[in-house]
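One chain of protein is taken out of this complex; the other chains stay put.
For subunit A:
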């Protein structure tokens, strides 16, 4: 690090839900540096009171997402060189969520909506019955498989302008989870899933802007999942009346 004289100008949000301001730090630039490396350097070498959240550092746990130069990103897998604006970085807590302190967003609303959208496993068999076989080629399973790599990082939720305008909206991750369960042949009560996602806070409020799919770090496609839910809900509207 000593031979590297290049520095980054990093503005970091400091404060709580009540208010705060950006504070600028000069951080030594390094090769293959990630945004999380930058935040960790600040906390370890400049200001130990900086609050942020991370765990695995390899893109599996979904806990280190932040706004980087105005866009939601998983910071542990985001190379500084890819997002640098000149030599400047602006790092802020995730959008659309309350701030606990500094870069740590309160994830409660995100997970509360996950549950509200029906994202809790409701088994159709007891432990005394044989395990249900599921064919990997079955179309529903193929559809469900598309979203099972979601790591609950909330990047899609922070990217969603519908959430920004409608705080009750369940958001892309929770709705994508509901679509996964809807296609899971182990789930028996699909009507309950459609009921959970078709209320005034549900999938029908999506404006199809596609920021969720654009920003998902795992390259999942919540936009198509929500479109699938909309189709299923609209079809059920006629079926249930027939």
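Assume a contact is a pair of C-beta atoms (placed from the backbone, for glycine too) under 8 Å apart; a residue touches a chain by one contact, two chains touch by 3 or more; residues count from 1.
Everything below uses one rule, namely that contacts and distances are computed from a predicted model.
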- Query: For the complex's missing chain, which UniProt name, "ABC transporter permease subunit", "Fumarate reductase subunit C", "Transcriptional regulator" or "ATP-binding cassette domain-containing protein"?
  - Reply: "Fumarate reductase subunit C"
- Message: Can you say which of A:98, A:123, A:139 or A:165 touches the chain missing from this structure?
- Response: A:165
- Message: In the whole complex, not just what's shown, which of A:96, A:154, A:198 or A:213 touches the removed chain?
- Response: A:198
- Query: At which residues does subunit A meet the chain that is not included here?
  - Reply: 162, 165-166, 168, 198-200, 202, 204-205, 233-234, 237
